[in-house]
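Every protein chain except one is present and positioned as in the full complex.
And now, chain A:
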Amino acid sequence: MSWAFLRDLLSGVNKYSTGIGRIWVAVVFMFRLLVYVAAAENIWKHEHDEFECNIKQPGCENVCFDHFFPVSHIRFWALQLIMVSIPSLLVVFHVAYRENREKHHKQKLYKNPGKIDDGLLCTYLISLILKTGLEIVFLVLFYKLYNGFKIPRLVKCDIKPCPNSVDCYISKSTEKMIFLYFLVATSCLCILLNLSELSYLIFKYSTKCYLKRHMKKQQ
């Protein structure tokens, strides 16, 4: 089980998306998934081994690392990527349900099972709202957990069994910060894309609805 599953999922979602949805898939794939796998994962590979405290007291380093990194940044992002891609499954399931229904009744119930209208539109809007919500939740959680979007070179730790206050040094802090900013920026870009897709769909279908009613009244 690897990221290939997520890649296949995203390609499947692409089929039933709007134009902006496809741009979102491209951004998630190229700038988040690929950067995560090809670059970011390796930076955090030996973070625990490279975390060094100015003390010989056994256990102090372990305790301090655990205190400052309750969840490693990289695992947090992996979770975020997975959670943010899952709402798109709702759309895929709904289309599969429609096609199944047509097969079951052995007649054409929908003009096009993959076209975004009526029920599928609701599902699509819900998935967009969920995606945006999850992105914002993860960003806020990250900010709260790590006291902002920064990775300092030095952290001071005074938890037992460390005697007094001890200097601990985080490895590759600049490189980690560069990738942190990059991933936060792409997260914000994805939020913007989701919001614009949401407003585009609401605008498009409300004008369609309004025109239909207007035509009916005229008739």
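The criterion applied here is as follows: contacts are C-beta pairs under 8 Å (C-beta built on N, C-alpha and C of every residue); 3 or more make two chains touch, one makes a residue touch a chain; residues count from 1.
By definition in this document, contacts and distances are computed from a predicted model.
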Key: Protein name (UniProt record) of the chain left out of view, among "Exostosin-2", "AP-1 complex subunit gamma", "Gap junction protein" or "Phosphatidylinositol glycan anchor biosynthesis, class S"   = "Gap junction protein"
Note = Only one of A:Leu34, A:Val63, A:Ile159 or A:Leu189 touches the unshown chain, namely A:Leu34
Ask   = Of A:Ile43, A:Val63 or A:Ile129, which one is in contact with the hidden chain?
value = A:Ile43
Remark   = Touch assignment to the omitted chain, from A:Ala26, A:Leu79, A:Ala96 or A:Leu211, lands on A:Ala26
Inquiry  = Using the document's definition of touch, tell me which of A:Trp3, A:Phe68, A:Tyr97 or A:Tyr110 contacts the absent chain.
reply    = A:Trp3
Inquiry  = In the whole complex, not just what's shown, which of A:Leu109, A:Leu154 or A:Leu192 touches the removed chain?
reply    = A:Leu154
Inquiry  = To test your reading of the contact rule: which positions on chain A touch the chain that is missing from view?
reply    = 2-4, 6-7, 19, 22-23, 26, 29-31, 33-35, 37-39, 42-43, 46, 50, 52-55, 153-154, 167-175, 178-179
